[in-house]
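A single protein chain has been removed from this complex, and every other one stays in its place.
By letter and in written order, the chains are A and B; residue numbering begins at 1 in each of them.
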Amino acid sequence: MTLNSIAKELNLDCNSDINITGLNTLKDASNCEISFLENKKYLSDLKDTKAGAVFITEEFKNELPSNTIALITEHPYLSLAGLSKLFAPKVVETAGKKAVIGQNSTVMENVSIGKNTIIGNDVTLMSGAFIGDNITIGNNTIIYPNVTIYRDCTIGDDCIIHAGTVIGSDGFGFAHTKDGKYIKIYQNGNVTIGNDVEIGSNTSIDRAAFKSTIIEDGVRIDNLVHIAHNCVIGRGSIITGQCGFAGSSVLKEYVIMGAQSGVAGHLEIAPFTTISAKSGVTKSIKEPKKQWAGFPLMEHRTWLKLQGKINRLLTKDSK
Amino acid sequence: MTLNSIAKELNLDCNSDINITGLNTLKDASNCEISFLENKKYLSDLKDTKAGAVFITEEFKNELPSNTIALITEHPYLSLAGLSKLFAPKVVETAGKKAVIGQNSTVMENVSIGKNTIIGNDVTLMSGAFIGDNITIGNNTIIYPNVTIYRDCTIGDDCIIHAGTVIGSDGFGFAHTKDGKYIKIYQNGNVTIGNDVEIGSNTSIDRAAFKSTIIEDGVRIDNLVHIAHNCVIGRGSIITGQCGFAGSSVLKEYVIMGAQSGVAGHLEIAPFTTISAKSGVTKSIKEPKKQWAGFPLMEHRTWLKLQGKINRLLTKDSK
Partner (left out) sequence: MTLNSIAKELNLDCNSDINITGLNTLKDASNCEISFLENKKYLSDLKDTKAGAVFITEEFKNELPSNTIALITEHPYLSLAGLSKLFAPKVVETAGKKAVIGQNSTVMENVSIGKNTIIGNDVTLMSGAFIGDNITIGNNTIIYPNVTIYRDCTIGDDCIIHAGTVIGSDGFGFAHTKDGKYIKIYQNGNVTIGNDVEIGSNTSIDRAAFKSTIIEDGVRIDNLVHIAHNCVIGRGSIITGQCGFAGSSVLKEYVIMGAQSGVAGHLEIAPFTTISAKSGVTKSIKEPKKQWAGFPLMEHRTWLKLQGKINRLLTKDSK
């Protein structure tokens, strides 16, 4: 799609016929992609962006690198929402190649498999599983009943995905209009799951807005876990029951999350970190191999000290 | 069904042949409906009730309005449970009209659609979706795979319901017998979802005991959210991942609920309220546009102050 035709669709001024293939963050966009600046705190990313064009307000247009085109808009994030719709793939492909199923794989009754999908060898797809369009599943993977895998996702070798789990549902993203309407940011990315990953039942892993939500090799995820768009769950991490992750949070390798704990958005958690049950992580954790607890989060030993103080407070009072 | 025949079924005394069409709360019951008084705190509702008849203990029968019939029972809530069963619709309709599917709508393989159901135009029903009896779905709505919509629910135009989500499962209601058995309150209401609503994956929205659980226009609900029977989620509200709502709670318009927060039953939350992540709302919030946090709940700025105090407490100790 040319930049001109996109601008026309979104009622913006532009005079360039460069070819645009999608949208992305300021950091990750290539010169064929459009990005956006909504929030001042990303101004530092703006200077270094390689994006072909950027949705930007009049105020900041001079901060753009010389070879990036300004698409002036009062509401960059709303323009992005409009753009995301232009690049959204079909919900269901009507054309395309019939799925390829590898050797010695079992497809039970009532399984749906989309177009252009490739299933490896020795795979088991159980009844009620939905495998969308343009999906790759590696060898020796088991998909239990009533699992849903949305289009474009990839799953590695030797994975087990338990019943009712959803891979690739839309991330929770929308722009606000002045009159209180929400305009969907179409989630045009996917989920990529590495090798030797086991995921429990009724867990939800959302697809990325751009690029991928990533579950690295060897990860273990329990039941009823919520992983939002663009998260990265690092190699060998253990995510226990009912944990939740807001958007774009990154766990490095071998992080352990206790049950019912949560992680706010856009954070990074150092390798070999342990988060106690029911904790809430609201800041990035930079030092590896430590244990944390509570909400707001503190070192686990500090949390223990706090509980001791609370106990003394209660005892003192009863005298 | 006549009141006489109902009383006979439940082993109660009565001498009236008025026609009864269902059951309802004291506040909402019409003169064709039966209500109940189990808890003294609803005595004020009793005086103004328009119910045709009320299950009530001997003690309070004189508090009834003159044109409401007393159905004297030792255990009003147990009698209600018995009544709810008499009015429960069939789990699966065997008779009725074949569903009507609008123009340009897509029904993928392995979709089940019940009797008397009406699907709008440009709707997509993906594989494994279950659309029960007597359901209405508006135009341009997408139902992703393995979604279950129980009988009698209505869904508006331009909605998106992600995979694995359940709309209209039974609310969690039962009466206790003296010997420790639970008698089901059949959930004879439904769920009504407005226009332009998006609901994430693996979310559960229970049907009402009477009338409707309501999701108003423009609401956005994330993954793994639990909404109990008879809740109202106000227009434009944003419900993030893993939130939970107990029965009959009412959110006014544009409430924002942080992740993993919860709301106790029978509360009301004022418009434009923001609830921080992991909070627990245990009292109604009357003043609009404020931010709250913690459990028990306090104003967000108070919660921040509390964290400051806790920090100082910990620092003091380490000296």
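Just so it is clear, a residue touches a chain if its C-beta (ideal position, glycine included) is under 8 Å from a C-beta of that chain, and two chains touch if they have at least 3 such contacts.
None of these values were measured; they are calculated from a predicted model.
Q: Identify the residue among B:22, B:52, B:82 or B:128 that touches the chain left out of the display.
A: Looking across B:22, B:52, B:82 or B:128, the contact with the absent chain belongs to B:128.
Q: Of the listed residues B:32, B:118 or B:264, which contacts the missing chain in the full complex?
A: Final answer for the missing-chain contact: B:264.
Q: Of the residues B:117, B:148 or B:248, I need the one that contacts the missing chain.
A: B:148
Q: Which subunit A residues would touch the chain omitted from the figure, given the whole complex?
A: Against the missing chain, subunit A presents residues 106, 108-110, 124, 126-128, 142, 144-146, 160, 162-164, 196, 198, 200-202, 218, 220, 222-224, 236, 240-242, 254, 259-260, 277-278, 307, 310, 313-314, 317.
Q: Need a quick check: the contact residues on subunit B for the chain that isn't drawn.
A: Listed in rising order, the touching residues are 91-92, 110, 112, 128, 130, 146, 148, 150, 164-166, 169-170, 172, 174, 180-182, 184, 202-204, 206, 224, 226, 228, 242, 244, 246, 260, 262, 264, 280, 295-296, 298, 302, 305-306, 309.
Keep this in mind: only the chains that are shown with their structure count from here on.
Q: Return the distance between the CA-based centres of subunit A and subunit B, expressed in whole Å.
A: Chain centres of subunit A and subunit B, defined by C-alpha means, are spaced 31 Å apart.
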